[in-house]
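Removed: one protein chain of the complex. Kept in place: all other protein chains.
The letters A, B and C name the chains in turn, as written, and every chain counts its residues from 1.
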Amino acid sequence: TYGGDHGLSSDAIYRYSRQLLLPSFGVQAQSNLLKSKILVVGAGGLGSPALLYLAACGVGCLGMVDHDIVELNNMHRQIIHTEAYIGQPKVKSAAAACRAINSTIQVVEHEEALRASNALGIVSQYPCEAYMKYDIVVDATDNLPSRYMISDCCVVAGKPLVSGAALGLEGQLTVYNYNGGPCYRCLFPTPPPSDACQRCSDSGVLGIVPGVIGCLQALEAIKIASDVGEPLSGRMLLFDALSARIRIVKIRGKSLQCESCGENAALTPNLFQSFDYENFTQSSLSTAPLKLRL
Amino acid sequence: TYGGDHGLSSDAIYRYSRQLLLPSFGVQAQSNLLKSKILVVGAGGLGSPALLYLAACGVGCLGMVDHDIVELNNMHRQIIHTEAYIGQPKVKSAAAACRAINSTIQVVEHEEALRASNALGIVSQYPCEAYMKYDIVVDATDNLPSRYMISDCCVVAGKPLVSGAALGLEGQLTVYNYNGGPCYRCLFPTPPPSDACQRCSDSGVLGIVPGVIGCLQALEAIKIASDVGEPLSGRMLLFDALSARIRIVKIRGKSLQCESCGENAALTPNLFQSFDYENFTQSSLSTAPLKLRL
Amino acid sequence: MKGIAARHLGVVEMHLTLEFGGGLELLCQSVKIHNVEVDPQTGKEKLTMRDLLSWVHANLIKERPEMFMKGDSVRPGVLVLVNDCDWELSGQLDTRLKEKDVIVFISTLHGG
Partner (left out) sequence: MKGIAARHLGVVEMHLTLEFGGGLELLCQSVKIHNVEVDPQTGKEKLTMRDLLSWVHANLIKERPEMFMKGDSVRPGVLVLVNDCDWELSGQLDTRLKEKDVIVFISTLHGG
């Protein structure tokens, strides 16, 4: 059913017509998008809008990794999940939602936690089909060791990383490891003290804040995948919901001394796979249970 | 099942726990939200994320107005609709999606076009229960006469208006008629030439752009409804997706000469209901069909 | 270029950043950001927004000027911002410009 130079089926032309009409997007960018493979790590607050918009806009292959179960206290922000899926795996719920809005793309479910031991296999099928599979990784996780681990994984596998975070009434967004830009460790060579993090995990989040950041993550992934616009590399977006202030700041470039991506970095696939990120950050991959007293 | 001072059921406490934990949001703001009534005009590109997040976060009564039918070429950006609803009313589809993520709120379907003749009745039940019903209106429409009409309606009915727009790779957002701030006509007393608009309606939109703006509309509505933070009144957010630039600018205040909200404005409910917005703007309430040649 | 000629004559020229958005960039060859040098007209010491508009009309707008100007001001539906502030707050056409000011012309959007 595919024909013509542009490689778009007539169904795709109709479905994506409003994007095809855009002079600065058009057939070429849509065609790039339809060929792209994007992995979203985390089907929670950030992953919900990111996955929905990536599915809707026509990412050819959309993968998702998560090992969590849908719970009622997720529903205030994780809009990809419906009450009917409470108790079921988030990946199963999110994949069904993506397929329901776009049955023409490939949706891949990775129902497991992303860890150093399996990350290269999921992101790039290492060691089987060395360094293929996903083109772009979206970090939509909610904890510190995952952020170091995913960044290192992207350095080893050579993938750009769209990284978002949200907490309380604030959000942050940047693109790592893109086109000679910095990685997460270039910015944060040393993890923060663990009590600086634990306090965070207890302090809640207004649901729409990861909504905004997750949408902006989808946008950055779309820009990279379609090769349109200027991705947010070497810059960071800081979002303060309460005062409706958004600032985009210039951040440092790649560090030559970076232990992950620097000139003398010793990071190999084997070293990565055996690195203990929980010990390094003194915090846990799984989030702490909430304590709420009213 | 409701008990305690805060008026939150134990189910609500669990569902919204992450918002209740927030020191700057907490029980009072959540309780305000649960008592609020918000009307979203348009269940399309902007309305999709706005409705989902307003439903998820716990707006007590969520109304939606639209007379359109779900079409395949909506799906690239209107993530609230699934393929299964193609051919059915958008309001029916959107309401089902909102109920599926939060069965504990009231979802109200207005399956009709919002026009000067019915707008006051929908927004404020005028003339029956004068000036009650919805507390906040979200303008998520896609055409110029609707923007004038909804702003005038909010002036007459005394409701704050969260106004978003998206086109191509750009978006705009502000809050009108809030706390002595300007209305749409204060900013734009004269409509633009109609050919400046028609060109716009042909030029398409990248799906994630209304996604970002619709989320930010939900945020502004939540801030007003929960009485938390500083709404974007007297300020306007300008979003340029391609360069990842967001600027928030200071705009003029209420104009004393405004024909809608100014000192000597003659706008009455009767005048409003008989005003011809399509003639005033020289453009149509319904969007022009797309012409796409590849 | 006007700016270069002015520099040779010793006239003080002003460096401004002009940005066009909401579709107005289509009137100046789809370029959104223009770093320009504008010289106050002979006999004038100060540059106002009125002067800048006629400079933009003469130097940047390549097609359909009626989509940008109406009379000696901008057409209805165009917001003008001087250093991120609505020009209504700084005196509209009489706003005096300073070195390195950033002026944004943006057409209001109606889509969704």
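By definition in this document, a residue touches a chain if its C-beta (ideal position, glycine included) is under 8 Å from a C-beta of that chain, and two chains touch if they have at least 3 such contacts.
In this text the structure is predicted, and so the values were computed from the model without any measurement.
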Contacts of the hidden chain among displayed chains: A
Hidden-chain contact residue, picked from the options A:Gly168, A:Pro231 or A:Gly262: A:Gly168
Omitted-chain contact residue, chosen from A:Val205, A:Ile222 or A:Ala244: A:Val205
Hidden partner chain, touching residue among A:Met132, A:Ala196 or A:Leu271: A:Ala196
Selected from A:Leu144, A:Ile208, A:Ile224 or A:Ala244 as touching the chain missing from the view: A:Leu144
Interface with the undisplayed chain - residues on subunit A: 42, 44-47, 140-144, 147, 164-168, 170-172, 187-193, 195-197, 199-201, 203, 205, 210, 236, 238, 240, 243, 247-252
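The criterion applied here is as follows: only the chains that are shown with their structure count from here on.
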Subunit A and subunit B: spacing of chain centres that average the CA atoms, whole Å: 29
For subunit A paired with subunit C, centre-to-centre distance based on mean C-alpha positions, whole Å: 40
Residues of subunit B touching at least two other chains: 168, 203, 205, 243, 248
